[in-house]
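The complex appears here without one of its protein chains, the remainder shown in place.
Read from first to last, the chains carry the letters A, B and C; within each, the first residue is number 1.
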Amino acid sequence: MTPSSSIASPGAAPAHDEHHDHPNYLVDGTTIKSWLLTVDHKRIGLMFLFWVLLFFLVGGIFAMLIRLELLTPGPTIMDAMTYNRTFTLHGLVMIFLFMIPAIPAVFGNFMLPLMLGAKDVAFPRLNLLSLYIYLGGAMLALWGMLNGGLDTGWTFYAPYSTHTTTTVAPVLFGAFIIGFSSIVTGINFIVTVHTMRAPGITWFKMPLFVWAIYATSCIQVLATPVIGLLLVLVTVENLFGFGMFDPARGGDPVLFQHLFWFYSHPAVYIMVLPAFGVMSEIVASFSRKNIFGYRAVAYSSLGIAFVGFFAWGHHMFVSGQSTFVGGLFGVLTMLVGVFTAIKVFNWVGTVYKGAVDFKTPFAYFCGFLFFTVFGGMTGIALGTVSLDVPWHDTYFVVAHFHFIMVGATIMAFLAALHYWFPKMFGRTYHEGWGLVSAALIILGFNATFIPQFLLGNNGMPRRYYEYPERFQALNVASTAGASLLAFGFVIIACYLTYALFYGRAAGKNPWRSKGYEWLTESPPPTHNFVGPQPTYPEEPHFYVDPKKAEVPDAV
Amino acid sequence: MSELLNNILFLPEAASTFAERVDMLHHFVVGTTMVMSAGVGLAALFMFFRYRRRLPAQATEYVVPTLKTEFLFVSVPLVFFLAWFGIGFRDFTWVTTPPKDAMDVYVMGKQWMWKFAYPEGPNGVNVLHVPANRPVRLLITSRDVLHSFYVPAFRIKQDALPGRYTQIWFEATKPGTYQVLCTEYCGLSHSKMLAEVVVLPQEEYDVWIKDQRRGRLQDRQDALADTSLVPPVARMVEQGQVLAGSEGCLKCHSVDGSKHIGPTFLGMFDRVEKLDDGQDIRVDEAYITQSMMDPGAHLVAGYQNVMPTYQGKLQGPETAAIVEYIKSLRTPNVREGASEGPAYDAIQ
Amino acid sequence: MQSSASTADGTVAPVPRLAMHFASLEVQNHAARLGMWLFLATEILLFAGLFICYGCYRFLFPEAWAASSRSLDLTMGTVNTIVLITSSLTAALAVHYAKEGKNRMVAIQIFLTLLMAVGFLVIKYFEYSHKFHIGTLPGRYYFYEGIQLPGAPMYFTVYFCATALHGLHVIIGMVVLTFSMVRALRRADFGPNNYTMVELGSMYWHLVDLVWIFLFPMLYLV
Partner (left out) sequence: MAIANESRQEAHNMEEHHGAGRYWLIWGVLLVLTLVTVITGRMHLPSFGLVLALVIATVKGTLVTLYFMHLIDHRGANRLVFSVSILFVLLMLAVPLLDLGTRFRGSNPPGSQYSDLQPPDIGANVKEGRFGGGVRSHGSHEQSEGH
């Protein structure tokens, strides 16, 4: 069980063990091939980061086009067909190519083995395969988008999606392939958590980020196959017309929605649970406190993962679903809300008697708290069945899911990027610019989506190319906010790129954090640990003065 | 107070009984959310300041919540959420369960327009007239893809499913004109699929509908254009039976299988008949309709050409109703025939 | 699964090589099995989508379902079930012999499994061609006059989707097993400590069998 005994086996990493200086993973092998064929989880994580950011840019451009088009009630910069395709592609790119892999595949990949004291994930080659499956699917989907693009909305509801003349098949099949990438990553992480924990790391000493990624992976493994099947059925239906969901042949379009949301509702938690995990790390690290109610937060991750599976019908209150089933889904939705509330209270509780250092990641934590509370509460409001009747498919829903799914996740993504930037690249960024851009992004995000809440209240349906003139003022406000948001991202791109090349050397642990991932070098060497593997006698984020420390038996 | 809140929240005018209920819950939810979020937010801000870092590597106390705190964290939100849900679900059940005395209107979504039909006529496109202070049940269907019928002022919304019906009801409280929007993405001109609900006081409504029904008789063309909006079969069969009596069909055609001046209606539909010119014909809607309009075109062997034409005497929907009635008289061993009920169209 | 089944290239190793990032061989095998179970769970949920379509439409159209299922050839279905169960037996025996290091027997058992898999597909082909002939086809392709109940074409939509997806899994399973067979013949290095590859391949094959065990009564015996 000692690390030396396992390193002794020859062959897997022929050259590296001879080095005595243990180069960090960034410079250990500089050829293109050493990157493209690497099985190192850190390099794979970085490659994911590159692609995910690229697709975020693509999705962001689509978003700006949508906002520009909606500046005026009539046609502004594009025709209706282009607009319909644009919002569909915005949704598909952002969800399947950005949000779902964003935190798990980038930071999960990078941090999970480090936090577990492991040398790599359980199946390193599958990990690389997952990257290439993702890219393969993305290329197919992009090819479909350039060759016509589909106009169904990302929900591709039957029977519209099975009959539209736009290019449905390649895009949906691309999404199907990306699903495999998601499944492979999920399996890999679950097995890693089960089998690769270093001695001393018991289940309830795992960092909360690991708990969150674990819960996310469970969802990925259990839900993704269902959407995979559905994507294939819709593609087949679109090409051959078997009539599975065709109302003319006794098919039930509502059944399609059941199957669709069985994946797509848990998918929301695939996007947001890792964000919760990141924030648990950051709030503990920057207030130098153990997490208040560690077990409650860990269990609530699993609770959200489980109950979240059975709340899907709240997307279908007005779809013709039965009233009784609507009520059932309503209650379960409330339970998801309770789990989220537990987390929020515990994060705030963590600060109690802490020592808060208001750095950029903590600024994002504040934004995150705001978006989670309001995104979550509007979600609860939408779940109270009768309120959903006027709100369903209006801009209120759009604003709600951008708050919780995008707001919270983007906050966590940026926070993670800043918090772990020294870990990943060994350099630091400019703190002042960091705070300025954080403020801009939080402000811009609110300015974009608060008007959309009001638009929804006022009755503007989503996916509208033209709209009655009474909605214009709020739409202009939203577009203005979106510009601010975009500007914030440009600043981040500038100073982080600068820091990547010219930033100050960070040292091993610039935040003086006691998260497990900081026990190794920054950036870490190829197999994460040099010499004897660190031991883990303390729980993560244990900041008690060693002189006074009685190892607590609580928690 | 509620007026002010509605303005702050940009809520449109509330013009139905359901809207009042929804707004009440809305205010309750928004109010509690704001108060509690402000509480949490202020507590957080206070602590960020109070517990700011004083030393770079400051040590802190090890704090864990007591069981009581944890219980509070779970129970307070749970109680509120369940209370909201209780109210919300009560209202939802209310709006999906139409009262018995509700007036029926058939609504059909079609790319990209709304058609409305009253059981006894008239039919209309994109404008729905309803009386104020009377429950109206909407039976919503679609001819092509999913649509969703949304009236912001009434706070109601219901998806239209192709080839089947969904229902929702409302009782408008204020006369006026309210916008109808489609909220389920349905293709190119989804955003242009707008319509209006005109709420009239009961007396004006009565006058309006009387005018419409009279006018409709004169304007056959319009009626023909709207036959695509067929009420459900059962209702049509009833109408057909009444019409068959009042228009004199039953003087020559029996419904019990006995032979009279004309062939019996019983089991007629979908039967293969021998014509007087020796050909076979399957009795379908087309043939029945043709026989009403031009009775001599294809005579069944053994009958005289004595039937008067009903061309111009019957409206399109009336013809359809009689056809439905004849279809309902099929003998059980005849196979289930071609479709009726809510029709379903191709999307091109 | 691939990574765990890896060995050092070229040389015949009596015990499988431990990948450097695992703590011990036990853990490595445990990880491989857990990974496989998770993968099988995803397969179960993949089929679950079709089972749900089946369940819902069966619930809506019970008569059409009964009538349509009677139009299938029960004899062929039963034979196919027996073939698949027997192939599962041989796959299990392959693992058994792999543990004992009898590589020749492993190859023979897997070969028998593959043979039965081919037999299964051939029988399926005959069933399909019969359906193409009489017109019990999905959705708009349906032209069979024997059953005129609403929902009958839907039955055949579900039938074809489910059996086609299952057939695809049979083919994938055959490919996986072929790899194990080739290795048992070429390298002959399966033994008490090194049988994970056969075990995982056989687990996949059992899943294919498992799905059919449920599809058979659902499709043929309603």
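Basically, a contact is a pair of C-beta atoms (placed from the backbone, for glycine too) under 8 Å apart; a residue touches a chain by one contact, two chains touch by 3 or more.
Everything quoted here is computed from the prediction, not taken from an experiment.
Enquirer: Could you tell me which shown chains are touched by the chain that is not displayed?
Expert: A, B, C
Enquirer: Please identify which residue in B:L139, B:V197, B:V283 or B:L329 touches the non-displayed chain.
Expert: From the options B:L139, B:V197, B:V283 or B:L329, the contact with the absent chain belongs to B:L139.
Enquirer: Could you tell which one of C:L149, C:V170 or C:V198 touches the chain left off the display?
Expert: Considering the complete complex, C:L149 is the one touching the chain left out.
Enquirer: One chain is left out of this view; which of C:I52, C:L112 or C:L185 touches it in the full complex?
Expert: Of these options, the touching residue for the absent chain is C:I52.
Enquirer: Identify the residues of chain A touching the omitted chain, counting contacts across the whole complex.
Expert: Output for chain A: 1, 194-195, 197, 199, 202-203, 222, 226, 241, 247-252, 254-255, 258, 262, 309-310, 313, 320-325, 328.
Enquirer: What is the set of chain C residues that contact the non-displayed chain in the whole complex?
Expert: Residues of chain C in touch with the missing chain: 23-27, 29-30, 33-34, 37-38, 40-41, 44-45, 48, 51-52, 55-56, 58-63, 66, 74, 78, 81-82, 85-86, 88-89, 91-93, 96, 99-100, 135, 139-145, 147-153, 192, 199, 202-203, 206-207, 209-210, 213-214, 216-218, 220-222.
Enquirer: Applying the definition given at the start, please give the residues of chain B touching the unseen chain.
Expert: Residues of chain B in touch with the missing chain: 96, 139, 161, 163-167, 224, 227-228, 232-234, 284-286, 289-290, 293-294, 311, 316, 319-320, 323, 336-346.
Note that in this section only the chains that are shown with their structure count from here on.
Enquirer: Using mean CA coordinates as chain centres, what's the gap between chain A and chain C in Å?
Expert: 34
Enquirer: Do you know which chain A residues sit against two or more other chains?
Expert: Where chain A is concerned, no single residue meets two or more other chains.
Enquirer: Please list all residues of chain C that touch 2 or more other chains.
Expert: Answer for chain C, listing residues that touch two or more other chains: 150.
Enquirer: Which residues, counting only chain A, touch chain B once they are in their complex?
Expert: Per the stated touch rule, the residues are 80-81, 84, 151-153, 155, 157, 159-160, 163-164, 247-248, 253-254, 287-290, 292-294, 296, 317-320, 323, 326-327, 330-331, 334, 337-338, 341-342, 344-346, 348-349, 351-358, 366, 369-370, 373-374, 377, 380-381, 383-390, 392-394, 454-455, 457-459, 461-468, 474, 512, 542-546, 548-549, 552, 554-555.
Enquirer: If you look only at chain B, which of its residues touch chain A in the complex?
Expert: Against chain A, chain B makes touches at 9-12, 18, 21-22, 25-26, 29-30, 33, 37, 40-41, 43-44, 47-48, 51-65, 69-70, 73-74, 77-78, 81-82, 84-85, 87-93, 95-97, 144-146, 148, 150, 152-153, 155-159, 161-164, 166, 179, 181-192, 194, 344, 346-347.
Enquirer: Would you tell me which residues of chain C are touching chain A in their complex?
Expert: Interface residues on the chain C side: 1-4, 6, 8, 17-24, 27, 30-31, 34-35, 38-39, 41-43, 45-50, 52-53, 56-57, 60-61, 138-140, 150-151, 153-154, 157-158, 160-161, 165.
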